[in-house]
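With one protein chain removed, the remaining protein chains of the complex are shown where they sit.
The block that comes next holds chain A.
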Amino acid sequence: MAGEGDSEPGKSFKLLGFLDVQNVPCARDSVLYGSLGSLVMGLGHFLATSRVRRSCDVAVGGFISTMLGYWFYCRYTLAHQRIQQRMLKEGMRNRALFEGSYLDPEKKQTGSERSDS
């Protein structure tokens, strides 16, 4: 049963006509965090210095740096998860294949423990 707010499969929204923020992992969050960072840094600079022009510069710089910073962090985490997922899948498959056989690493381990005792 589809949850509330689920977008239709295949629906895309392309920012500036080329970045699909709905279907690209981490893209939507990067843009949103970038916007938030831009707002915080720009507003904060304005409140501190009352300089409009420089605050706008800080806001744009903040948007770019926050967006790219979160993008790198998110993609790194995603890659890490993918590697762990692959290792888990491989481990589960090997366990199913070798459990109980002479290739079972757990059996080898308990066998060596018995020979030590």
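Throughout what follows, a contact is a pair of C-beta atoms (placed from the backbone, for glycine too) under 8 Å apart; a residue touches a chain by one contact, two chains touch by 3 or more; residues count from 1.
Basically, contacts and distances are computed from a predicted model.
Asker: For the complex's missing chain, which UniProt name, "Cytochrome c oxidase subunit 2", "Centromere protein L", "MICOS complex subunit MIC60" or "IBH1-like N-terminal domain-containing protein"?
Answerer: "Cytochrome c oxidase subunit 2"
Asker: Which residue among A:V60, A:M87 or A:L103 touches the omitted chain?
Answerer: That would be A:V60, which touches the missing chain.
Asker: Could you list which residues of chain A touch the chain missing from the display?
Answerer: Answer for chain A: residues 15-16, 18-20, 24-25, 27, 30-31, 53, 56, 60, 63-64, 67-68, 71, 75 touch the chain left out.
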